[in-house]
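Note that one protein chain is taken out, while the other chains of the complex remain in position.
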Amino acid sequence: MKWKKLELLVFATLFLIGAGALYPVPALSAEKILRIAQQADCNGFDPQKITDVYTGTLLRQVYNGLVQPDENMVFQPDLAESWENPDDLTWVFKLRQGVLFHNGEEFTAEDVKYTFDRIFDPKTASPGVTHVREIDKVEVVDKYTVKITTKTPYAPLLSSLGRYEFGMLNKKAVDAAGDDYNKNPVGTGPFIMESWRPGDSVVLKKFDKYFKGEPKVDKLVFRGIPEDATRVIELESGGVDICMDFPPQDFERVKSDGKFVMYEKPGISTNYYGFNVSIKPFSDKRVRKALNHAVDIDALTDSLYFGMAVKTRGPLSEQVWGFDTTLPADPYPYDVEKAKALLAEAGYPNGFKTKLYASTQSLTRSIAEFFQGFYAEVGIECEVVTLEWGAYLAETRKGVDGMFTMGWSGTGDADGALTYLYDSQNIGSSNRVFWNDPEFDKMMYDGRTTLNPEKRQAIYKKAQAYFNEELPIVLMFSRKLLCVTTPKVKGFAIYPNQVYQLFNVSLED
Amino acid sequence: MPGTATTLKRDKRQSKIGEIWRRLKINKGAVAGLAVILFLSAMAIFAPYLAPYEPNKMNSGPRLASPSMKHPLGTDSFGRDQLSRVIYGARISLYVGFIAVGIGAVIGGFIGAVVGYYGGRVDNILMRIMDVLLAVPQIILAIAIVGALGANLVNLMIAVGVSQIPRYARIVRASALSVRGQEFVEAARAIGASDLRIILENILPNCMAPIIVQSTLGVASAILSAAALSFLGLGIQPPTPEWGSMLSLGRQYMRNAPHLTFYPGLVIAIVVLALNIFGDGLRDALDPKLRQ
Amino acid sequence: MAALLSVNDLCVKYKTFEGIVHAVNGISFDIPERGTLGLVGESGAGKTTTALSLMRLIPAPPGIVERGKISFGGRDIHALSEAEMKKIRGNQISMIFQDPMTSLNPVLTVGLQISEAIVAHQNTSEREALKRTQEMLEKVQIPSARHKEYPHEFSGGMRQRVGIAMALACNPRLIIADEPTTALDVTIQAQVIELMRNLRQEFSTAMMLITHDLGVVGEVCDRVAVMYAGEIVEEGSLEQIFEDARHPYTTGLFKCIPDIEEDSSQIQPIMGLMPDPFDLPSGCCFHPRCPSCMEVCRVERPAFLRENGRTVQCHLYAKGGVTQ
Partner (left out) sequence: MLRYIFRRILFLIPVLLGVSILIFAIIHLAPGDPAEALLGPSATTRDLEELREQLGLNKSLVTQYFTFLTNTLKGDFGRSIRTNNPVLEELLDRFEPSLILAVLSMTLAIAVGIPLGLLAALRQNTWIDTSCNFVALLGFSLPGFWLGLMLMLFFSIMVPILPSSGYGTWQQLIMPTLVLSTNTTAVIARMTRSSMLEVIRQDYIRTAKAKGLSGRLILARHILSNVLIPVVTVAGLHFGHMLGGVVITETVFSIPGVGRLIIDAIRFQDYPVVQGGILFFAFCLSLVNLGVDLIYALLDPRIKAQYRAG
C-alpha cells in the first residue's frame, strides 16, 4: 500500500497554515481613531468605585469634575467656572451653564449634590470617600450654584475634587442603569463610551455637544496591555498611536531610532523606604541618617529604571503642589564613610541585624535586594522577608520590626502625601513608619486649614525642611512617566498624576 | 534457607534491571535523553563550581549584554550573568520537578493502593474526590493553590504535586484492583500478613513499572507546570534563578535582548524533551508488549 | 488431473529483533478441486504461516518468503501483481480465521463486513450485495434481519458462522479455515464443523482445514498433512494417516487422544517441547523428542519417502532403515 496522498495532505495543511500567516493585514477605516496602549485594562466606569489611574484616565475622557488639574498639577476650573471662600469652612462653586450630559440632560447643581450624596452613601461603599471625609455637607444654592461646607478648614479640597473619583454623575442615568451603571456611564466629558471588552479594550466615541467643543478625533481606543515588550511592539508595529507607561528599558533605543515622539516627566508619586521609627534602632535620628547615606539611589534607579527616575529631595515629588524648590539637590548623598560614622556615633559601630520586608511584586523585592547589598557595606545585616501583597500591606500597616518599601501617589497636593504618610493620626493605617511628632502634626494641621495658598506654601516649606532633618524614611526616588507617540499625534502631554486628558489630542496626517 | 531466598530474589531483581537496561540501551534516543538528564543533574549539583559568576550578583557585567566570550549567554537587566543563572536554575527546576512528583506519587500511590485494596465505599469516596481534582485542569488547580497560598518555592511544589495526585492514584488503584484477587495475595493473607504489608510488599511492587514511567513523564510535566507558573508570576519569585521567572523577566526586554527570552526557554524545552524521550524509552523497556 | 493448489518447497522466515525464525521450511502439498486437506500440528508448527502465505498475507516486514512456488489454478501466486492478488483474495481463495472474537471488525455491522467482500469482487450494486449477504446469513443459520447488528451482539459460535458466510460469500474455489473451532465451546464446535461440511459440499469448494484437532480432521477431510516445526513430516489420505500412521510424531499425536473405550492412563503425551524456532535442531527436527531416535536422525535431515500416494519424512522408512 502506498500513501503518497497522505504525505501530500500533511504538507498541504502545513503549507496552508503558513500561507495564512502571510496574508496582509487590512487597511484601517477613514475615521480618525486614536489608539492608546495602557499598562492595565479598564475596571469599569463608575468613578466612585475606581481605585486605579489607568481606569482614571478613561474616566477623565467620559466625566468632568468641578475642577481639574492641568499638566502642571495646577487646578483649573472645569464644570465649576469659579469658586470663593466666604469663610474658612465654606466653598461656593459657580457652575458652568449649558453643559449637557451624554444622555441630553443638562448639568445642574442638583447633579453635584447627587454625586456627593451617592459617594457618602454607605451602600455605595466608595473607596474614594476617603478623600472627602472633611466635607460636612453639600447644598444647592440655586440651579448653578453649589455650597460645600467642610468640618474643619480644609485647604486641599480642590485637589480632592479634581480627582477622577469625583466625576459628576447624572441621577437619572445612574438610576436607569441600576447595578449595571459600571458598564453604562453617562458623563459630561468629551467622549462617550461605545464599547468595553473587559480585559482587552475600550472604545470611546466623541461627544459632539461637549461644552468645550468637538473633540479632534472620532474615536479613542484604549487597550490594556500589561506586558512591557508587547506594548512596545504594538507601538512599533503600528498597532497603537500612543504608548503610555512606556517601559524605561526601551526608551533610549526608540529615542535614538527617531521615528517616534518621546515624552518624559517625573510623576507625583514617590517611592520611599520606610522603617518603624518607634522601635530601636530606627528611633535614633543618627541611624536614620546613616541609613540614608548608605544607599546609592542613583545606582538603584539606573538598574531598575534605566535612569528613568529622579532622586527625591525630600518627602515630596517635585511635581506635587507645595514642593519646596529651594531644597538641596541631594540632601543625603551616598557616602558609606559618613554612614558608618553616624552608626558608630549612635552606638552601632558594628552595625545591626534587621529585616527588609518585600511583597511578592518583584519591584519591592528587587529594591530589597539592592538595600541588602548597600547595607551590608556598612555592617547592617538584612534578611529579606517576602509577603503576599495583601499581607504585606496589612503587616506594614500594623508596623513591622524592620524596613519596607512603599510607593505613594497622593493627590498632587502636599497634604495628600505628607498627612497620609507621616501625620500621627494616620498611625495604624497609612502612616506605616509610626512617626509620631507633634511638631510635624501641627504643621500638617496648619497646612490643611490655611486656605491662603502663599501662606500654605510657606508652611509646607517649613515642614519639608523639618522632615528632611528628622528623616523618618530613607529618601528614594520619583519615577519618570514615559509616553511615546507616533509623529501624527499632536497636543499630547504627560499628566504627572497619570490621569491623562486627551481632549486636546489630535491626529494629523 | 531464608538467606538463599533473598539472594535468589536479589539476583532475580538484578537480572530484571539488567534486562531493562539491555532493552533500554538499544533505544538511542532514550540513552541520549538519559545522558542529558544526568548532565543537567550534574550541572545542578555542581552549580557553584560550574557557574562562572554568582547567579544573583548584579553588575557582573554590562547590563543586557548580548552573548559574548565573557558571558556566553549574555547578561540580564541587572547585569547578572545569564549562564550562571541558567546553571543554578537547573537546581530549582529539577528540585521542584522531583519533589512535586514525589508528593504526587507518594500521596497518589498510597491513596490508589488503599482504595484499590480495600475497594467498596472507601474506593468510591476517594475516587470521587479524585474526579473532583481531575475536573479542574491541572495547571489551573495549581494556579489557584499558588494564588491563594502565595507564590514561593514550597507552595509551588505543593501546588504542582497536588495537581499530579490523581494520575498516580489511578494507576496504582488499577493495578491494586487487578492484584487484589490473585492467589499470592490470598496466600499472603492466609499466612496472616497485615494489610499494610500486603500493600507494600505485593501490590506496590506490581505497579512499580507504570509508576516509574509515569513519574519520569511526571517530572517533565511538573517542570513545565512550575516554569509556567513562575512565568505567570505565580511561582518562584525573582531574584531566585528559575527558568520560568527568568523568561518572565527577560520577556520585558525581548525587544532589546532576545537572548534573555531564548535561552531559559530553550533549556526548559531540552530538559522536558530529554525526560519525555527517556520516559518513552523506559516504558518500552519495561513493557516489551508495547514494543513493535 | 492438475491440482487446484500446488505448493512446492515453500520456505518462509521471520526476521525479528531477537533473530531469524524459520517458520516454514520447505513444505510441499497439493489440493485438488473440491478436495479437503487437513493440516495438523501443534501450535507454532507453521500452519498459520502456511495459510497466510497462500494468500500472500505474510506480514512483511518481518516475514520473508524465501523460496518455493505456490500455484493456484495454474497461476503462480508470487508472479501476480498486488491488484491481481486482490482479485483472488476473498474471491477465489477465502479464509476463515481462528478467533471469531477478534477477526471481525467491532465497529462495523456484520452485514457490511460480508457485503463489502461481495461489492469488492462482484460487479453488483449495494442492494444486490445486501440481498446476497442476507442469503448467506440464512445459509449459516443466522436470521437475515440481524445483518444490521454488530459483532459484539453475537455469540462466539454465531460470529464464526458470520466468518463462514463471509468466506463463502463470493463462492470461492478454495477456503482456508485456520483453526475455525479452536476458540469455540465443544458443543458449538460440532455445529460449526457440521455447517462447514455441508456448505462446502453445497458450494463444491476445496478446503484446507488447519487444526490441531485430529477428530475434526477425521470428520471433514479426505487428505491429511502433519506439520512439525515448519515441515510436513507426513502426508496421506485420511485412512492412511488414521489407520496407519508412520511418522513417530503422527503416532504420538494419536496416542494423545483419549479413547473412551480404553483406560485413560493409556494417554501418552509426547515428551518435550516444540523446538525453539530460532534454533532448530540439526538433522530431523523431531529427533530430540522422538522415541525411536537413531544416530542418523541427529545428523541428517530425512528425505521424503513417497509411496502409495503418501509421503513421510523419517529415517525409519528410508532405504535400509528399520521397518517396524
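Lettered A, B and C in written order, each chain numbered from 1.
The rule is short, and it goes like this: a contact is a pair of C-beta atoms (placed from the backbone, for glycine too) under 8 Å apart; a residue touches a chain by one contact, two chains touch by 3 or more.
This is a predicted model, so every value here is computed, not measured.
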(message) Under the definition given at the start, what are the shown partners of the omitted chain?
(response) A, B, C
(message) Can you tell me which of A:104, A:198, A:328 or A:453 touches the chain that was removed from the display?
(response) A:198
(request) Could you tell me which of A:239, A:307, A:379 or A:399 touches the chain that is not displayed? (result) A:239
(message) Out of B:102, B:119 or B:147, which residue would touch the omitted chain in the full complex?
(response) B:147
(request) Using the definition of touch stated at the top, determine which of C:76, C:153 or C:279 touches the missing chain. (result) C:153
(message) List every residue of subunit C that touches the chain not included in the displayed model.
(response) 52, 55, 57, 85-91, 94-95, 97, 99, 102-108, 113, 116-117, 120-121, 150, 152-153, 163, 166
(message) On subunit B, where is the contact patch with the chain that was removed from view?
(response) 29, 128-129, 131-141, 143-145, 147-150, 220, 224, 227-228, 231-234, 244, 247, 251, 254-255, 258, 261-262, 264-266, 268-269, 272-273, 275-277, 280, 290, 292
(message) Touching the absent chain: which residues on subunit A qualify?
(response) 1, 3, 6-7, 9-10, 13-14, 17, 20-23, 25-26, 41-44, 46, 49, 51, 122, 125, 127, 129-130, 179-180, 182-183, 197-201, 223-227, 230, 233-234, 236-237, 239, 388-391, 393-394, 397, 406-408, 420, 426, 428-430, 432
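The criterion applied here is as follows: only the chains that are shown with their structure count from here on.
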(message) My parser should flag the chain pair with the most contacts; which pair should that be?
(response) A-B
(request) Determine the centre-to-centre distance between subunit A and subunit B, using the mean Cα coordinates as centres, and give it in whole Å. (result) 44
(request) Averaging only over C-alpha atoms, locate the centres of subunit B and subunit C and give their separation in whole Å. (result) 52
(message) Could you work out how far the Cα centre of subunit A sits from that of subunit C, in whole Å?
(response) 89
(request) Please name which positions on subunit B make contact with subunit A in the complex. (result) 56, 58-59, 63-64, 77-79, 150-152, 233, 237-239, 249, 251-256
(message) Quick check on the complex: what are the subunit A residues that touch subunit B?
(response) 227-229, 232-233, 236, 247, 249-250, 253, 303, 360, 362, 365-366, 369-370, 373, 386-388, 391
